[in-house]
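Left out: one protein chain. Kept in place: all the others.
Up next is chain A:
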Amino acid sequence: MARGGRSGVGELSSEFASVHVSIDLEGNGPRLRVEDLRTGQVGFLDPLELETLAWLPEGALHRFLDPSLHRWRAES
């Protein structure tokens, strides 16, 4: 993909992940819908959550990138 510009909702892939993002209008207000294309798992982010993301400091999401935190949590 060429560098530069911005586009609407669609698919984003890297060598590590593939997601489809779209704006969901099923609720009383809009939400961003994120689908993990490798598993079909879907999550939603509302405008306030998204605003919070825009203000997150460097590396704040990295805590959630620990695989053991949720997705691959040990049973014990």
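Keep this in mind: a contact is a pair of C-beta atoms (placed from the backbone, for glycine too) under 8 Å apart; a residue touches a chain by one contact, two chains touch by 3 or more; residues count from 1.
The rule is simple: contacts and distances are computed from a predicted model.
K.L.:
The chain dropped from view, which UniProt name applies: "Aromatic ring-hydroxylating dioxygenase subunit alpha", "NADH-quinone oxidoreductase subunit D", "SoxAX cytochrome complex subunit A" or "Acetyl-coenzyme A carboxylase carboxyl transferase subunit beta"?
P.N.:
"Aromatic ring-hydroxylating dioxygenase subunit alpha"
K.L.:
In the complete complex, which positions of chain A touch the hidden chain?
P.N.:
Against the left-out chain, chain A lists 3, 14-17, 58-59, 61-62, 65-69, 71-76.
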